[in-house]
Structures are given as structure tokens and as C-alpha cells.
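Note that one protein chain is taken out, while the other chains of the complex remain in position.
Our next item is subunit A:
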């Protein structure tokens, strides 16, 4: 019962503010759960928390929700070690949770500030599908009076690229929508490629909308820089070796996972891009090379 209410809360969060990253909405929901929770012991609290995270993952199967949930759990475990008394612990947790939320709401602007300097005047940028972080980066670059053109891939099956193109047109940035199949054709014209990420994995690779891997391979073949923009809460403790190694629960939408029996018939929504194809990753922790991601994760989790 309680869990259903929390999932509703999560969905309202996402609906009310379409700009908020899904991981942030998840963490807000978990903070709300923390305030409402009635458990007597820290162990009970942690168990309920893990259950809630699992419900949220079932509602929205993206990597970001999973990484946000894991970060929150880790942060809770650290706090519970310092304050063994439950009520004291809860108060500190809620305080710190609010602080954490405030910090990460600023992370998108931090990333944008770092990245827009890499866009030079007269640049032609290629991007994939619709990413709010990339939008913010292009917004800051436009605000900095830079002149550039953007090519966006259509990104089937949900044509998210067209929404991105509309948003860019509202910012008065010249934009062209290209077919997913035209990526190889357009690559020689562009100067750099910028994509967002749903998750950044331990190897330094990224998990993003399907078609990103193709884009990366093409840009490597043409020696064009391939930049990734992602906030630090998207770092996730996965280490895929190849496309097959990405867990099934991330590849398909939550509704598909519940409804369909034989997943081999379904088209995956995400793919994995290995770190060898990525030039730089822009995060709120700074500009990182793919090998530095593991360094940051070791600092965070070990």
C-alpha cells in the first residue's frame, strides 16, 4: 500500500517537472519515504528502503534510477554507522538528503559551464536523441554568443530527436534532423559529437539510447572527438564486457519487461559504448578521461 503511494509520488514528480533527472526524482521519493517510514530499527529501515528501490526500478527501468537508488543506500549506510540511535539517525539522514539534493540540482549547470568552452565559433555539432544535459550545454554556448549548427539524429523508435530539434529551434539555434542511418554520411561534415548518458559504467563506458554505439564507432573512424556529458550521480557499479553483458532489466522499458514473455523478440532501448571510443566525459566532478571514472568510483564506493 505504502509502496504504491510512493510509486505514485515518483510519477507525479516526473510529471510535474519534466526537467528533473529521473535519478533526482527517485532520490526525492526515497527521502519522502524516509520521512514517512515507521520502522523501529535501522536494519528494518534499510530493508524497507531496498524494497522501495526495487519497486521504483520496476516502475522505471532506466539505469539512472538504479544508480540514484544505490547512491542513496550507500549514503544511508554511512550515516547509520555514525549515529546508532534511530531517531537521531533519521534526522541527520533527512538533513543530509536535502543537502545532497540541493547539490545535485546544481550539477547540470556545472557540467554545462565546463563543456560549453569546448564548442568553438562556427562549430558543427552532432548529437543523438534527446538529452536535457546536452540541451543545457548548447544553451550555455548560445548564451555565450557562439555561433554553431546542430545535427540531431531522429532516434527511432520514439523519435525523441525531433523533440530535441524543436527545443533547439526555440533557442534560435540552427538545427537539422538526420536519419539514424545517415550518421556515417554526415560524419565528415561535423566537427564534434556530444551525447548525454543514462549511466556511466565502471570501465568508463556509457549506457545510452540505442544508436549511440554506432555514432561512437563512426566518429572514431573519422577521428572526430566524442564527448559525453553526464552528472556524477549517473555513475553506476556495472562492468559490461560487451552489448550482451548489459543486464536485461535496463535494456527494455519497464512495461515491456512485465508484459512480454520472450524478450528476444523485443528491440532494446539502450546500448553500451566502450571507453576506447570516448574522448572525454564532462561531469560535475570535472572533465574526466574514461579511465578516471574508475578512480572516482573507487573513491566513492571503497
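The rule we apply is simple: a contact is a pair of C-beta atoms (placed from the backbone, for glycine too) under 8 Å apart; a residue touches a chain by one contact, two chains touch by 3 or more; residues count from 1.
The rule is simple: contacts and distances are computed from a predicted model.
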| item | value |
| --- | --- |
| Chain not displayed: protein name in its UniProt record ("U6 snRNA-associated Sm-like protein LSm3", "Translation initiation factor eIF2B subunit delta", "Dynein, cytoplasmic 1, intermediate chain 1" or "RNA polymerase Rpb4/RPC9 core domain-containing protein") | "Translation initiation factor eIF2B subunit delta" |
| Residue of A:57, A:202, A:271 or A:284 touching the missing chain in the full complex | A:202 |
| Listed residues A:143, A:221, A:241 or A:300, member touching the removed chain | A:241 |
| Sole residue of A:47, A:255 or A:295 that reaches the chain not shown, by the stated touch rule | A:295 |
| Hidden partner interface residues of subunit A, rising order | 202-204, 239, 241-242, 245, 275-276, 291, 294-295, 298, 302 |
